[in-house]
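Following: one structure in structure tokens, then a few remarks.
Below is a slice of the complex: some chains, not all, each in place.
Chain naming follows the written order as A, B, C and D, and within any one chain the residues start at number 1.
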Amino acid sequence: MKTSLDRHSGGSLLLQSTRTKRRNAAETRFKLYGIAAIAISLLMLMVLLTTIISKGLGAYQQTFITLQVELLEKKLDKKGNRNLTDIKKVSTFGYAPLIKASITDTVEELGVVTGLKAKQMAGILSKGAAAQLRDYVIANPGRIGDTVQFRFLASSRVDGYLKGRVSRSSIENDKNITPEQLDLVDSLIDAGLIEKTFNIDFIVGADASDQRPEAAGMGVSILGSLSMVLVVLALALPIGVGASIYLEEFAPKNWVTDVIEVNISNLAAVPSIVFGILGLAVFINYMHLPMSAPLVGGLVLTLMTLPTIIISTRAALSAVPPSIRDAALGVGASPMQTVFHHVLPLAAPGILTGTIIGLAQALGETAPLLLIGMVGFVASNAPDSIASGLLSPNSAMPAQIYEWAKRADPAFYERAWGGIILLLLFLVSMNLVAVILRRRFERRW
Amino acid sequence: MPTFWLVACLFLMSAAGFVLGRYRAVLSAGGEVRKLHSLPSYYGYNVALSTLLPALAALALWSILQPLVIDARVSGKISTDLNSDNTSAELMMSDVQRVSEGLNIAVARNEMTNEEIRVMDADAVDLRGRLADLGIALGSEVRPEILTAARQHRDMTHSGRLMMTIVVVLLAIVGFARSYGLTDKDFRARNVVERCVFALLALAASLAILTTVGIVFSMLFETISFFGLHSWKDFFLGTTWAPNFRGDSELSILPLLWGTIYISLIALLVAVPIGLYAAIYLSEYASSSTRSFAKPLLEILAGIPTIVYGLFALLTVGPMLVRIFGRGTEGLLGLTWMTGATSVLTAGLVMGIMLIPFVSSLSDDIINAVPQSMRDASLGLGATKSETVRQVVIPAALPGIVGAVLLAASRAIGETMIVVMGAGAIAKFSTNPLESMTTITTRIVSQLTGDTDFASPETLVAFALGLSLFVLTLGLNILALAIVRTYREQYD
Amino acid sequence: MNDMTLTERNVDTKDIKIAASNVQVHYGETHAIKDVNVSIEDKTVTAFIGPSGCGKSTFLRCLNRMNDTIQTCSIKGKILLDGEDIYDKRVDVVQLRAKVGMVFQKPNPFPKSIYDNVAYGPKIHGLARGKSELDEIVEKALRRAAIWEEVKDRLNAPGTGLSGGQQQRLCIARAVATEPEVLLMDEPCSALDPIATAQVEELIDELRQRFSVVIVTHSMQQAARVSQKTAFFHLGSLVEFGETGQIFTNPNDPRTESYITGRIG
Amino acid sequence: AVARDQVQVAGSSTVLPYASIVAEAFGENFDFPTPVVESGGSSAGLKRFCEGVGENTIDVANASRRIKTKEIEKCAENGVTDIIEVQIGYDGIVFASDIQGNAFEFTPTDWFLALSDQVLVDGELVANSAKTWADVNAAFPAQPIQAYIPGTKHGTREVFEDKVILAGCEATGAFDVLLDQASGDTAKAKKKAAEKACISLRTDGLSVDIDGDYTETLARIESNKNGIGVFGLAFYENNTDKLQTATMSGVVPSTETIATGEYPVSRPLFFYVKKAHIGVIPGLKEYTEFFVADEVAGPDGPLAEYGLVADPELEKTQESVSDEVVMGGNS
């Protein structure tokens, strides 16, 4: 007992005993670890975000070339009867000469001297220009024969030139563009025919093939991801919370429950691609759901997200003190009412956290989509209804990003990062709701 | 959209059932709600559910079965008509379906009449062209047999639909009548409704079992054929992983397993302390405003696509580590321990960062849920905050924290992109964290998405790896469950 | 056959509300209640007294099956409420608990507003037809639990932000609001000052007019004041059960006497 | 089940860019919806191709190699019998390094000496100890060896092994030594064992398998300027600002030199069509024909422009496509 008396004889509260000093030092250290942990995490986040933003921001600008094109009747409608079937027979290859003619005319008009051939001059335009023309003609067959002003996408090299990604030295060996073409671009810029504007098509447009990075957009895949997230939310949240409630609150404590419990935590460790294998086997081969459909993607991601939601929900449920349950049961609430009226609201922050993390995971996952056909060159047709949004082939944002990151043209690289920005924005806006909800439910007792 | 309307109708009926059931219950108690066994709304729910659920189930079942039955019958007919085997009959069925669907659309748009269809002669009419105008593309011209079958298909579908509507509505009415009849002040409506909810909850939980069964079955057969082609001894006991196009590869899981464990371990060594300290700081020290912005920010880490982490590992972390541990005299430490940017450490560090929010956010919620009285008790004894956290709060929150860590570990085991880009693709046994290694998961992905012969062991091994990993993690989870059980602390 | 006679007796003595026979409770290995037989009469206040840890709360929780929530707890024996075995499989526990209300030893308000704390029971039991009726019920309950004056201006403040005694009274109000037929109160006045205690005792007396009340108390005076019957528990056994007057003035068992006179604890 | 109305394609990621260029143009020029082209590798594509016949199976499988007999058997087991094989051209494989670095003129021998785990020194097989390219060939600069070669999952790896390492092995004479040492009952087995020994590469980190795609190889070279990587010709042609190619046996890789067969390292690309689906899946036949049309797959078409080495025998392919000639010849 002497020791403890010594301790008290120390006296002043302002003077810390050596032991207290030591303990307070430990306390300070502990707190510092916490601050350091947060700081490291936030620092990493900042590094990642700056990388993403600095690399991806370029995708939100795009270069356009304005040209007057004469829609020659003899090329587009030889019979001259404006029969749509006949007009459609002219393929995009047939439109190329119009573009060539248009650009040579423009160059002539401007008085630019260049040694380029017409085809090379047209090379500064996107390969999608012909398709753009054809779509216009099919939509407005009446304008055949007129001269119409078009705003064409510039090719990715020209776009890169305006953005500083491509320089005259970097294209020395490039067979896709020549310094003469860049000279032409310079003079067109001077003439005000080339301009860089905000790239709304990147946000709303569809994917394009490897030859047209300038035309590729995330829009359709955003819809694909949205459909999948809706499926995941609509299924994983209720099922996950339901399963957790069952396991945590109602299940008899026997081996069956143990089996389910172990199963769920095991499913969390299953590599996501295995869920793809499962999805292919069950949903496509067995249940004959359509391939490449966001519905199937959503189902697969639901199965993948469930363990995350269940594990976090269960942890949150079990953290609610039993005395709360007693109180409710004591006034004659049924166990079901107890759970839904008292326990669940108190566990809501944990459930929402699980949902946020689960959704983040689902939203960023590519591997399982690979096997059910959502990765690749998937949608260039935007879905037109909710049903087709779920059932017609589509890709997803991470799959799109992943595909772009693999493509050869460096312009896709920029777009991949731009897509990541969109993905994160999508995620953040989705989480915002959950975060606000979570704050409302948070309380201590 | 008749199904849509049918469903809408069912919901309407069920809503009406709710109101009526409720009303009748209140009536049976003479307006005295207290005399009822359950709250009036439970009677309402009871009637509503009895009206809705059986009918909806029947509708779902019918919608699944009807096309199967009709397809079977029509295709049976085609295959006898055309004298072809089963598979092509099945394909033919798609054409039949497409034609029949096209005819339906045509009728709906008033382009054709039912009469016209009945007398239509496939050879005489350019059906393909007409349907193409309606946006229904067909692969080839419509043959007469197909048209006949399509007509039959349409008719059967029509009558089937009619029957279904009758059955479904009838079921709804029966369900309604029965439950409405049962509604009485002594009827235990709450118990019935809750049993219903209970069944749904149990169903939700058993989905996990179904998923597991699905996973096992979707990999089992391929795994079996793998072991038919490759010796299990080499797979489980060998020490080399060297797939080869020429066949005759050495495919052993052990080096991959080692890599998996090593990389996950490093990732957890990064994520768990950082995540846990972050969680503790957020829930115990930080002001609520700091907490409310820092926590969601950390959660963004979980949402960044793994390909970004992969590139981060490859382009930033890897070279940085090389600068520290490699490069010899040019480097920071004058060491030459590291040759390439890819290593276990690179992947582990980066993966650890990704996993931080898994640990931090979940733990933060759980720590926050520990009752304040526990903290008060400890602080009242003169404990510092950190002592309180370490010795009282964390132990009380342990089951939840373990759950979070397990989740992070699971994610680490299942991660691919970071490993591919950060750790490399070489499978080997080594204890040096600065060397390249690889994991089971990445090998599954890579063998599955490669260019090898799909019937060869080199591809099939992916399934064997998947299944083995599944069994392995199952074992680990059983262990974890047992451990958590022993250390569980229950506060109140 | 013991059961037989018990049931029979229940049938003719109409005023026995709860009859417990041969109740045994185990917490895992611990034998907490040993073969207890007690009859709680209707419209009576029964007091359970006994040293701390003797099993009063445990037995009380048996009476509305709150012990079901404790996993390690197992119960043997028979407890009849109005002649029906409450441990019968067909019994609706929820209904039982609505009939047999409970105030716990440790005050456990919901982390909700004071109003919601009290209104919860009436809401789930459908005791109020509308908002105004609910308001009335809440006010009445709070008044009966002698806490209305203190909280009437802060009905929307959280119940967990009350003082210990206020929480205790809030829990009493919550239990009373559902109008149970039997009210089990585990030391309801332990954190209350004499005046509040008196008010709660008044409430108990008022409740007795229509219902049964079982109260656990450590205060002999309180037991003597409010109860008509007293049960004395010791080390898990029911030592003596009888008229309160008789127990306090003329106990049969020497242990009872020792306890009342303050010699064993 | 709603009937599917678009062509569904899956398979090799090497063919993917070409297929997507075709699919895009197809969607623009026809009234059929744009076909879906999935990636996932030749193996996965063929596997799904062979899963059976019907709506819920794919119509076309892209492959960067010829379908194997074992796979055809598996296909037949599942009822996929009439398969149309279409060769679309060649994929050139080039060796490229950082544009700022040294230029190389390789022969297969150089690569064998640099990467093999055993080399022949004075008639004896010894562990490879070369650290710099100068150790391999005195004509080369003393740049440390760091090779990024395709991982074993890539079809390119097989070509690399066959056309470079094995060729180098034979040229150095190591093959003969290995053949002598090889154990095996038959000559064939012996040859196989020797080949296997030839292509076993060093594992000391100087040769790194890349499991990802060419972007990853490029990223590796960016982070290690000494690296030399294996790329597809198309990929190189889009990244000429960062990469320079090495010659192989004196030939500069280009679509022309590959088409003539001068440049040795290349491989044919294919796609496979289910005949049973033609006529059922709208647009399948049209897609197939469009793919091999002159204006698309010809030497002046967009595919060649992107880097595909056009097949000199395209005309024959067009014919067999329009006649729906299946593999195995009958029907």
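Everything that follows uses one rule, which is that a contact is a pair of C-beta atoms (placed from the backbone, for glycine too) under 8 Å apart; a residue touches a chain by one contact, two chains touch by 3 or more.
Keep in mind it's a predicted model, so treat the numbers as computed, not measured.
Trainee: Write out the stoichiometry of the whole complex as a formula using the chain labels shown.
Mentor: The complex described by this file is made up as A x1, B x1, C x2, D x1.
Convention: only the chains that are shown with their structure count from here on.
Trainee: By the contact definition above, name the pair with the higher C-beta contact count: B-D or B-C.
Mentor: Greater number of contacting C-beta pairs: B-D.
Trainee: Averaging the CA atoms per chain, pick out the one whose centre lands closest to the mean of every protein CA shown.
Mentor: That would be B.
Trainee: With chain centres taken as the means of their Cα atoms, state the distance from chain B to chain C in Å.
Mentor: 48
Trainee: Counting in whole Å, what is the centre-to-centre distance of chain C and chain D, each centre being its mean C-alpha position?
Mentor: Centre-to-centre distance between chain C and chain D: 82 Å.
Trainee: So, what's the distance in Å between the C-alpha centres of chain C and chain A?
Mentor: 59
Trainee: Check each residue of chain D and list the ones that touch at least two other chains.
Mentor: 1-2, 4, 13, 31, 33, 40, 44, 55
Trainee: For chain A, jot down the residues that touch at least 2 other chains.
Mentor: 280, 322-323, 334, 346, 370-371, 405, 445
Trainee: Let me make sure I understand the interfaces: which chain pairs count as touching?
Mentor: Chains touch in the following pairs: A-B, A-C, A-D, B-C, B-D.
Trainee: Residue numbers of chain A touching chain C in their complex, please.
Mentor: Residues of chain A touching chain C: 253, 322-335, 337, 341-342, 346, 443, 445.
Trainee: Touching chain D in the complex: which residues of chain A?
Mentor: Spelled out, the residues of chain A in touch with chain D are 88, 91-93, 127, 131, 134-135, 166, 170-176, 208-212, 280, 284-285, 288-292, 370-371, 373-381, 391, 393, 403, 405-410, 413.
Trainee: Applying the document's contact rule, which stretches of chain B touch chain A when the two form their complex?
Mentor: For chain B paired with chain A, touching residues are 190, 194, 197-198, 200-209, 211-212, 214-215, 217-219, 273-278, 280-282, 284-286, 292, 294-309, 312, 316, 353, 356-358, 360-362, 364-366, 368-372, 384-387, 389-390, 397, 399-400, 403-404, 406-407, 409-411, 413-414, 416-417, 440-441, 444-445, 448-449, 463, 466, 469-470, 473-474, 476-478, 480-481, 490-492.
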